[in-house]
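To start, the structure under review is shown below, and the notes come after it.
Removed from the display is one protein chain of the complex; every other protein chain stays in position.
A and B are the chain letters, set down in written order, and residue numbers restart from 1 in every chain.
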Amino acid sequence: MFIRTYIAYLKKLIRTKSVVFWVIVFPFALGTLFYLAFGSIYSSSRSNPIEVSVVVSDDAIKEYKDINPAATDKVTAKDLPISLMLKELKYEDDSPMLKLFYEDKDKAKKNLKSKKVKGIITVNGINDIILDISENGLTQDILANIISIYKSNTSIIEEKITSMIESGNLKVSDEKNTSMIETGNLKVSDEKNTSMIESGNSEVSEEIFTPDTEYTEYVTNKALMGDNNDPYLIYFYNLIAMVCIMGSLSVLDCVCSAHSSESYEGMRICVSPVNNIIMNLSIFAACLTFQIAVTLITLIYLIFGLGINFGGNLGYIFLTAVLGTLLGCSLGFFIAGIHGLKLKTRNSILMWIMLGGGFLSGLMFANMKSIIEEKMPLINRINPSAVLTDAFYSINLYGIGDRFMRAIYYLVILTVLLLSASIILSRKKEGGVYASV
Amino acid sequence: MLLYKAFFKIVKKNLPMILMYVSIILMITLISKVSLEKSAEERRALKYDIIVENKDDSEISKELCTYLSKIHNVTDKKLTRDQIKEKIFYEEILSYIVIPKGFGDSFETDGDLKPESLYDENMPVGMSVNMQINTWLNSVKNYQKLGLSLKESVEKCDETLNPDSYVHLETSKKNEKSLTESVFNYLPYGILSAILLSILPVFSSFNEEKKNQRILAAGLPATKRNLYFALASISLAMILLIVFDAIGSIAGGPEIMFTKTWWFVILNTLCYVICASLLALMISNIFNLNNTGVSIVTNIVGLGFSFLGGTFVPLEYLGDEAKIIGKFTPNYWYSTANDYIFQGKNMSNILLCFGLQLIIGVALFCVGLTVAKVRKKA
Partner (left out) sequence: MEEIVRVNNLVKRYKDLIALDNFSFSIKKGEIFGLLGPNGSGKSTTINCILSLLTYDKGEVYLFGEKMNVNRNDIKKRIGLIGQNVAVFNELSVYENIDFFCGLYINDKATRRKYVEDALEFTGLNDYRKKSPKKLSGGLIRRLNIACGIAHKPELIIFDEPTVAVDPQSRNNILEGIKDLNKNGATVIYTSHYMEEVEEICSRILIMDKGHEICQGTADELKGQIKNTENVILNVKYIDESDLEGLKKIHHVYSVKYADKVLTIRFSGGKHNISHVLDYISEHSINYERIYSELPTLNDVFLEITGKELRD
């Protein structure tokens, strides 16, 4: 009985061309669109110059002229030490790190407001430098760090000069000294996303300063992410979660079509002496098989067709996807088992869970899941999309360990709960007559 | 009139789903509001939540901790490594820094022992904390080389390095304005999905009727029937437009209403609604969709357009190829117009974006008609 029904429903599913078409088209189309939208984001953001306004006050130029007798009247804002340093900043690939706009305060403010520039560097004196930003972010941090390194170096040099003067080693009028303030080629390496700013040797009087201003990398970086650190992966996790949960729709359709209230075939099945639990389970198994195939084809397309690196062990990724499909199908089974609902209502419920759940796990608003985790963590434990994306995330993030196992536990617990509830509900046949008076 | 009513009867059947998109937009509005208010509280520039675990006893490591707690919100809760990972994973904290035992000695002697920093590459700002530590330690070292004591060096560093002294976060005083901007930027997703979900089923069920030769409007000539359909579609689109615009406007507060910006924003949504309706008509002309088809097409188009057109992810983050494809979606021009409006760009720029949305709509509609005609001939 079980196997016969299973085979019959599997045939029915595979031969329903419109269903097969849409079920396959959905992940392929969305996957490709996601790929197009996000495929090149990461690489493109890598070595784009950061746009910065530079506002140099007349006082700063004057101060520079005062302490640097070598400076002629022709000295402009672009000749100041800070300007030279900013200009020299390079990415790994030797492309300039900053794009500088020398302009007046008002124009700079306007540009900052319209987000044309990321920040304004205001130079009021050799060591009096202010950074204006309009929001917090990585680029702003890089700018702040550049300034802090400059400030640190200048103040150290100032300190040195002072201490030398005090100890009588240095004459104040020494022409060379003033130009020493110029910090040389700061190099910023962007390898592995770590914009480490190294300042090289300052172009200063070698005999005094050279060995001291070296920049040591003190902190050992330990990235949290695993194999693939592209944050847009979360959208693909969500896509797979959606495909898995879409399995619920076909289970719903098939199980309900065996209800006497939903189809004539269902009436026929209901008047036959079949065991409802076995009948429903075999329909469920047929849909599950079909959906697992869909999920696997989707994954294969994403991984091997589009070349998306999910990070972590491929076997476990497939395993998680299969478990996710089981979860999705169980969800459909459960909704189909609730007595006394119209098919349309059941469908709406599932669409709500699929899309609403997708929204809550970050399908449209990437930070959503962490916001929920903070405010209402329970939702992340029972929202199928969140449970699934979490599992994928932790494979990539933590590898196969406790964290992943915990995600899988939630997945399995939720599945078992839904499945057992469905079986209990299946013991009683759904009554009613299709298209009755 | 009968046809008009039948149209809305079918729409009513799909109301729960349409309401879902409305509530997603509502949720986004709410979240944007909360997160904007939150960031308004955290006005201090470049200040983050971090965890520092100091295993060392030396002066330098203590001073480093003090410095970090000055420039960031440092938590020194005792947590397991897994819990910390979890916290970083959910972006509750930015990074986790461990100062190993014996670092002080190592620092003195230029040894290899180094602080470790754990952060999420999803939030690369975590690196900036590392940079700050590096800069601070380097400066301290350099000052010490000049003969300054540790205490003096630290004081000097505090003066020069504390971002408070040289970084100003420009507070945009009108947060409501940026809330309106972000909410209106999300609207196309809701509008497009809701329109597809309400118009497509109507046409598919009328096509079904045709098959059964029981067309409701059997007595009506085709042109009149299409007129009724058009009227009903327009009324529906207008209802949806009012609902979504109301959400955006309420989020923006009374200050924004009836200002010039507001009128432009509303015009922008109007252009988008027209384009979305024409798109729905095109799809119903080309495909004969069943229920599953309708929801899947709605999802593909709704999500796909929103991702490619800068509705969910800001346009500036999209790659070049994505942008090229995105330009064929009305969402792209909607988002661009929205940016322009709030940046106070030239009217001509904004109008161009409006026009492009309409042109895309008309072009799509014509494609639909052509396909339908070619198919009829065949």
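Things worth noting here:
Going forward, a residue touches a chain if its C-beta (ideal position, glycine included) is under 8 Å from a C-beta of that chain, and two chains touch if they have at least 3 such contacts.
Here the structure is a predicted model, which means the values were calculated and not measured.
Taking the full assembly into account, the omitted chain touches A. Across A:Ser53, A:Asn68, A:Ser260 or A:Asn280, the single residue that touches the chain missing here is A:Ser260. Among the residues A:Leu84, A:Val274, A:Leu319 or A:Ala421, only A:Val274 touches the chain that is left out of the figure. Against the chain not displayed here, chain A makes contact via residues 1, 4-5, 8, 11-13, 15-16, 260, 263-265, 267-275, 429, 431-433, 435-437.
Keep this in mind: only the chains that are shown with their structure count from here on.
Those residues of chain A lying in contact with chain B across their complex are 18-19, 22, 25-26, 29-30, 33-34, 36-41, 43-45, 109, 112-115, 127, 129-138, 140-142, 144-145, 147-149, 151-152, 155-156, 159-160, 163, 193-197, 212-225, 229, 231-232, 235, 242, 249, 344-345, 347-348, 351-352, 355-356, 359, 363-365, 367-371, 373-374, 393-394, 397-398, 402-403. Put simply, chain B touches chain A in their complex at residues 13, 16-17, 20, 23-24, 27-28, 31, 35, 39, 42, 45-46, 82, 85-86, 88-92, 97, 110, 114-122, 124-125, 127-128, 130-135, 137-139, 141-143, 145-148, 156-157, 159-161, 163, 166-170, 172, 186, 189, 290-293, 295-296, 299-300, 303-304, 306-308, 312-313, 317-322, 325-326, 343-344.
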